[in-house]
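A protein chain is absent from this complex, but the other protein chains hold their places.
Chain lettering (A and B) follows the sequence in which the chains are written, and residue indices restart at 1 in each chain.
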Amino acid sequence: MAPELLPYQRIREDLFRPLSGISRNYAVATVIAFVVGIAGLMAWGYQLRRGMGVTGLQRPVFWGFYIVDFVFWIGISHAGTLISAILRLTSAAWRKPVTRAAEALTVFALMIGGMFPIIHLGRAWLFYWLIPYPNSRLLWPNFRSPLLWDLTAIVTYVIGSVIYLYLPLIPDMAQLAEHNTPWRRRLYRALSLGWTGSDREWHALERAMKLMACIILAVAVSVHTVVAWDFAMAVAPMWHSSIFGPYFVVGAIFSGIAALLIVMSALRKVLHLERYLTPYHFRNLSKLLLLMSLLWLYFTVAENLTVWYGNDPKEMAVFGARTRGPYAPYFWTMVVLNFVIPFILLGIRRLRAIRTATIAAVCVVVGMWLERFVIVVPTLANPRLPVSSSSYAPTWVEVSITAATFAAMMMLYMIFAKLFPIIAVWEFKPHPQEEN
Amino acid sequence: MAIDLDRCTGCEACVVACHAENNLPLAGPEGAAKGRTAHWIRIDRYYEGEFPDVKVKYMPVLCQHCDDAPCEPVCPTYATYHNPEGLNVQVYNRCIGTFYCANNCPYTVRYFNWFEPEWAEPLELQHNPDVAVRMAGVMEKCTFCIQRIKRAKESAAADGRPLADGDVQPACVQSCAAEAMVFGDLNDPRSKVSRLAQNGRSTRLLEELGTRPKVFYLQKAR
Partner (left out) sequence: MYLIGEFREKESATDAIRELRAAGVAACNLDVFSDEPVELPRGVLDRPSRMSLISVLGAIAFGLAATAFVYWAQHDYKVVTGGMPLFSFWATGVITYEMTMLGAIVTTFVWFLWESGLARKRDCSAPVPKVDPGSICLRVRCGAEQAPQAAEVMRRTDAIHIERRGEV
C-alpha cells in the first residue's frame, strides 16, 4: 500500500519512532565516529603547533588535501538544493520523503566544508582577519580577492540552508511538542515558535518556502561557481579556464546526489523506513545520478579535448601529468568511477536496484573526490617555469583530518536523526481534503 | 634590475649572499628532500644539446616585482601589495597563510615558512638585525633588499643629496663576482639599469602573461 495512504497515526508513529531510544549499532557507530574525529582533531592540533610543514605540501604544490576536501564537501552540499528546491519548484511528488534529509546533508556538508578554509591556513588562528570589522590594523580585507568572494558566498549559503531546513521543520516541531521527555519538550516547543497551524501561518510558510526555493537555487549555483573561481581566476595552467564555473556546479550536483543516495540508503536500512523510501524514489534518484554522470562526462571531455587540441606547452605539461604521468592512476580511476560504473549500474534497467544504486553512488563520491584532487594538484605540480616542477604526497596529518570530516558528517547526521524526524510529516501526508 | 645572462656563471654567490642578508630559514637535508628549501633568488639551469656539446644557460630567478603582479589582488589580507615606489611588498604581519599568492605567481618565486626557523649554532649569531625573522605560517619572497634601499635613502637624505645611481646594492647584486646584475631606478632614464633595459638583448620572463615584470634579462649573445 502506498505510504501516503497509511493512516495518520501509523505514519506519525513510524516517523517519530527513531527519535527515541539508542540501539547498539548507534552506540557503536558513535564511538567509532568519536575516535576518528578525535584523531583528526589531534592531528590538527599538532599541525597548529608545529606548522604547516607536517603536511605533504611543498613548493610549488601549496594546496593539497585540504583544498581538495574543501571543494569536495562544498560540492556534497549541493544535494539539498537540487532535490529540495528544484523538485519543490517543479512540484515533483516523489521528493517528499527526501527533502529534509537532503537539506540536512547540505547544512552539515557546508559546516564541514567551511572548516577547511581555516584548517589549510598557515596561521589559522588569524582566520577572522577575513571578516570586515573595524580593527586596530586599520585594514579592511581585500574584497578583490576570490577568497573573500568565497567567504560571502559560503556564509550566504549557510544562512540560507539553515533557514531552508528550519522553515519546514516548524510544523513538525509543533507536532512533537507533546513529547514525553522534558528536555525534548522544551526544545521542540522553543523551536516551534508557538506554531498553531492557522491558515495565516500555513500561507506565510508556503510563500516563504517557495521564495526560499528560488533564492537558494540561485545561491547554490553561485556558491560553487565562486569556489571554482578560486582556481579559474589564477593564471596557473589548466586552471585559468572559463569552463570551471559550470564544471564545478555540475560536479557538485553530481556528487551531492550521490551522497544523498548513500544517506537515503543508510536511513532506509537503519530507521526501517522501507515503506517510505521505496524503490520508486531510488529509481528516480538513480536516473538523476545517471543524467549528471553524462553531463559530467560532457564537461570533462570538453575541458580535456580543448586543452589537448590547443597544445599549449604549459597546459600540455599538466595534461600529460594527469593522463599519462604520475597522476594518471587517479585520473583514469576517476573516469571509471564517475562514468563507467554508474553508466553500467544505472543505465541498464535490469541492474537498477537500491543496492546497485548505492554502489554506484559510493563510486561517484570517491570518483568526485579524485576529480578534485586531479584538478588541484597536477596544475600546481607543473608550474609555468618547469624547472620548479615537483610532486605531492599527503602525510598522516592530512589523511586523518580528512577521515575525521567523514566521521563528523556521520556523527552530525546521527544526532540530527535522533532529534528531528527525517521525513517531513506534514509535507509527506497531505491533508485528506487536498488529495485528489 | 637587469641581469646579463652572458656574464652569469652560475656560481650562486648571490644565493648565499641573499641567505646571509635576509635571515633566510634553513631547510636542512630532510627539508631539502621534501622540496622545502627557500632561496629568494635561485639559479635555474637550462641545458641544450648532448654531451660533449652541452650548452648551459644560468638564469638567476628572483621576485620580478611585477607592476601588474598576479600575486597581489588575490591576497585577502593585503599582505602583499604594490608600494608607490614600485616594489611588490610582503607584509609578514598580515599574512595568514592562504597560499593563494604563491599559487598565482607564474615564476614560482614565493616561499613559505613551513616550520619555525632554526639555525644550528652559531649561525643564529650571523642574523642581520635590519631584517625580520619570519615565523611559521607566513609567505616570503625577495624584497629587493628593501632594508638596503631604506638605508641608502636615509644616508642620502642625511648627506642632503639625492639618491645616486648605484647607491642601492641589494645583497645579490653586491656579491656577483661577474658583475652580471645591475640594480637601479627604472624611472630614471639615465640610470644604468634603464639603459640596459633598452638593450637589444633585453627580454623579460613570461612577458606574454602581462605581468610587466621589472627584471630584465639580457640574453646570451650567440
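The criterion applied here is as follows: contacts are C-beta pairs under 8 Å (C-beta built on N, C-alpha and C of every residue); 3 or more make two chains touch, one makes a residue touch a chain.
Note that the structure is predicted; figures quoted are calculated from it, not measured.
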Which residue of A:V219, A:L290, A:I341 or A:V376 touches the chain not shown here: A:V219
Sole residue of A:L193, A:L294 or A:I344 that reaches the chain not shown, by the stated touch rule: A:L193
Options A:A29, A:L48, A:L126 or A:A208, residue touching the unrepresented chain: A:A208
Given A:P18, A:G75, A:G114 or A:G160, the one touching the chain that is not displayed: A:G160
Among A:L130, A:L148 or A:V249, residue touching the chain not depicted: A:L148
Where the unshown chain meets chain A, residue by residue: 8-9, 12, 132, 138-140, 142-144, 146, 148-149, 152-153, 155-156, 159-160, 163, 167, 170-171, 175, 193-208, 211-212, 215-216, 218-219, 222, 226, 229, 426, 429-434
Residues in chain B touching the chain absent from view: 66-73, 75, 78, 80-82, 84, 212
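The rule we apply is simple: only the chains that are shown with their structure count from here on.
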Gap in Å, rounded to a whole number, between the CA centres of chain B and chain A: 43
In the complex, chain A residues that touch chain B: 50-53, 56-60, 62-63, 120-124, 126-127, 129-130, 137, 139, 141-142, 144-148, 230, 233-236, 380, 383-385, 387-388, 390
Chain A-touching residues of chain B, taken from the complex the two chains share: 31, 34-36, 44-46, 61, 70, 73-78, 94-100, 102-104, 106-108, 110-116, 135-139, 205-206, 209
